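What you see is the complex with one protein chain gone and the rest in place.
To keep things simple, chains are lettered A, B and C as they appear, and every chain counts its residues starting from 1.
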Amino acid sequence: MKREVPLFITAAIGLFMILSFFVPHQVVSVPSDFLQQTAVILVAFGYVLGGANVLKINFDGIYKRKPGWAYKLVLVISLLVTVIVGLAEGRTWQDPHSMSIWIYDHLYAPMNATMFSLLAFFIASAAFRAFRIRTFEAGLLAAAALIVMLGRVPVGDLLTSWLPHGLQLGTIQQWIMDNPQNAAKRAIIMGAAMGVMATGLRVILGIERSYLSGED
Amino acid sequence: MLAWLQKVDRRWIFLWMGLLVLEPLLFPVGFPIRVTRPAQMFADAVASIPDGSTVLMSCDYDPASRPELVPMHKTALRQLWDKHCKVVVTCLWPGGSGIVDETIREVHDEPAYRNLKYGVDWVNLGYKAGNEAVMVLMGQGVAGAFPVDYYNHSTSDYQALPIMRNVRDYSSFPMLVNISAGYPGTKEWVQQVNSRFHLPMVSGCTAVSTPEYYPYLQAGQLRGLLGGMAGAAEYELARKEKLGPATRGMDAQSLAHLFVALCIVLGNIVQRRRTPGSGA
Amino acid sequence: MSPSHDFGIWVAALLTLCVFSFLYRDNPFYKFAEHLFVGVSAGYYIVLNFWTVIVTNLYDPLHTMFVKHQAPFAAQLGDYRAWLFVPGALGVLLFTRLFGKIGWLSRWALATIIGAYAGLKTTGFAQGDLVAQVQASLQPLWTGQIGSSLNAILFTIGLITSLLFFFFSREQKGALGAASRVGIGFLMVSFGAGYGYTVMSRISLLIGRFQFLLHDWLGMK
Partner (left out) sequence: MTLAGFGGPDVARRLPCPALPVAALAFSVLLASGAAAQTLIPPAPASGLTWSDAPNDAGRSVFLTWRASPDDSSSPARVTGYYIERAETPGGPWALVDSTSRGVTTKEDPTVRRDTDYFYRIAAYGPGGRTEALSITGPVRATSQWMNQTRWSVLVFMVVFFGFVLYYMASAQSGRKPFVRRIAGIDAIEEAIGRATELGRPVLYVPGIQDIDQMETVAGLVILENVAKMTARYETPVRVPVSYPIPFTIAEEMVKSGYLHAGKPDQYDPSSVTFISPEQFAFVAAITGIILRDRPGAHIFMGSFYAESLLLAETGFSTGAIQVAGTAQVAQLPFFVVACDYTLIGEELYAASAYLSGEPKLVGGLKGADMLKVCIIAAILIGCVLETLNIHGFTAWMNTQ
């Protein structure tokens, strides 16, 4: 029951989804449509579960007064407030002037955006402190990086405006993107596709079970 | 100088970075922009859509990618509305439906589009969980995957949403315009919808994922590709939009790129001088 | 310059600055913002998925079925009626994870998700990333023009040698070794291009934040 049933479910559904790719007949397409609907619903439940999990872990931390519990309190309160407001506002919670959208616009959105903009700073310092051209390969990488970086923005053409059009950074950048980088990227894409397919096969056949790990 | 550079606190680099981005935002220079082929292909592909048809626009991003994707989202929307196309908007990123709706409303508030009607000229179907499953599900019926829109109107209520009368599945659309920040996004639309349902598509994406989508462009799976803010700026230029947000960002972008390039070169010069064994 | 009068913009601006303070070093302001962000986003995702999926795709169709006294089973495309109890029940089972002893029940739901996506991804990658990509690589090596022919040949060499770099069934000696050395060259160029584009992405995000602070908050145009 604990292992066999899930393995059977995965195998049956996985094979059926593959079948539905090749067989358009309604005998296959209607159930597979239902399975997709099921997946959509379950993923949504998964998000709710994820939130509940965050609550559980942090309640635990607060209760035991683990280090940084005050921050955890901030987390729990903000989570609960967001949920209560959202549920209380009912089906029209996404109207432009609702409380939920205020929270989204003025808390969620700016922090979400700023967290990732920090990387602009780190990328500069990493370029200075940890970009070593020690081998021929690293030299190729650096050359391509510099050409693309400068050629992709207006300043690249400006710096090389004295050269004929074909030798300007913007043109070379486009050639690199279209040819050598495109060829290598395609090889990577194909390799990754084989990796995904092999994993998919192992999951469906029940050989790969790491997703079932955890307490029995 | 070299000695100082060797053990410079990285916060000095942070400061320089900040100032270099800030300066051109306050005092614009206006470097000339040139439209590259993938961006021109994007504009041409959208232009080739028959006037007045209903187009699917999936906006899979969240506020973190706003500076890169919102400008191109707006320009694409303007191009479609200029062609009197009707637009069906979806969003597969959980953090995205709010900003996507806001972006559309901002374009709608512009004088040229103010008299367009919600439910007639466009509909925002909002967010749906499930990534690839939603994409394939829409192939059997858009209304089945999205029973209500962002504002909670039923998608089978043609009184409230007349546009949905023309929307059944992917065969109802001549093209998919995808604005993508990662997973799920262009790669998955190519795999599940372009391949499976043969729906032609164009993609506007963040710069990080642009190189990965070049093979799709070469293979014709994508009809056009906008890469990051530079792609958005080129698109604005191709559409002759004066001083769009991406175009205005290009000066800062240029200076910051110069700075990073300088960091790479300088970093290598400085470090070469380092005596071996000093921890390098 | 006329700073915003909107309370919300001020909150957003101050939180932006709290996050930026991490550049100086890790500090309580950053930690506060970080935890607030995690809490708000987890809460927002719950509300979002509850209203847009669980209510609209699950509850509403079931409710309609009971109100309209329809036959419980239809199983036509898009009309599943009582069948929807299955995902509903599996969804509830997912929550047994939170209760140690019966946690294994959640695996049934997990297995459904994993199976569905394994099937979808396997075929999606096979068609979109393998067959279509191979097909697009079959190009004439002589196009009648010297420039584009050289590009086509270079592309084909790059693709094949890059594939050979990831070939693990032989020692990389002799011809295979030489080919994979060429392949790594192509791979490095592609990583360099990736580096350049990543730099562009990150800097754009910073530009966006500065535009917000300058225009929306401080009111400089």
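To be clear about the criterion, contacts are C-beta pairs under 8 Å (C-beta built on N, C-alpha and C of every residue); 3 or more make two chains touch, one makes a residue touch a chain.
No experiment lies behind these values; they were computed from the predicted model shown.
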Given the contact rule set out at the top, which of the displayed chains would the hidden chain touch in the full complex? A, B, C
Chain not shown: contacting residue from A:Ala12, A:Ala126 or A:Leu158: A:Ala126
Looking beyond the chains shown, say which of C:Ala12, C:Leu159, C:Met200 or C:Leu213 touches the absent one. C:Leu159
Hidden partner interface residues of chain B, rising order: 168-169, 171-172, 195, 198, 208-209, 212, 278-280
Please output the residues of chain A touching the missing chain, sorted low to high. 18, 21-27, 29-30, 115-116, 119, 122-123, 125-126, 129-133, 137-138, 141-142, 145, 185, 188, 190-192, 194-195, 197-199, 201-202, 207-208, 210-211, 213-214
On chain C, the omitted chain is touched by residues 22, 26, 34, 38, 77, 122-123, 126-127, 130-132, 134-135, 137-142, 156, 159-160, 163-172, 187-188, 191-192, 194-195, 198
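Convention: only the chains that are shown with their structure count from here on.
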Comparing A-C with A-B, the busier interface by C-beta pairs is A-C
Please compute the C-alpha centroid of chain A, do the same for chain B, then give the distance between them in whole Å. 16
Taking each chain's centre as the mean position of its Cα atoms, how many Å separate chain A from chain C? 3
Quick one: which residues in chain B touch 2 or more of the other chains? 14, 17-18, 21, 64, 66-67, 94-95, 97, 126, 128-131, 133, 136, 140, 144-145, 196, 211, 215, 218, 227, 230, 253, 256-257, 260
Note: chain C residues in touch with at least two other chains are 23, 41, 44-45, 48-49, 52-53, 57, 77-78, 116-117, 120-121, 125, 127, 129, 133, 190, 193-194, 197-200, 203, 205-206, 208-209
What residues of chain B sit close enough to touch chain A in their complex? 8, 10, 13-14, 16-18, 21, 31-34, 36-37, 62-64, 66-67, 94-95, 97-99, 101-102, 105, 126, 128-131, 133-134, 136-137, 140, 144-145, 150-152, 196, 211-212, 214-215, 218, 227, 230, 250-251, 253-261, 263-268, 271
How about chain A: which of its residues touch chain B in the complex? 21, 29, 33, 36-37, 39-40, 43-44, 46-47, 91-92, 94-96, 101, 104-105, 108-110, 112-113, 115-116, 120-121, 123-125, 127-133, 142, 145-146, 149-150, 152-155, 157-158, 170, 174, 177-178, 181-182, 185-186, 189
Listed in rising order, chain B residues that touch chain C in their complex are 11, 14, 17-18, 21-22, 25-26, 64-68, 94-95, 97, 126-133, 136, 140-141, 143-148, 187-188, 190-192, 194-196, 206-208, 210-211, 215, 218-221, 227-230, 245, 249, 252-253, 256-257, 260
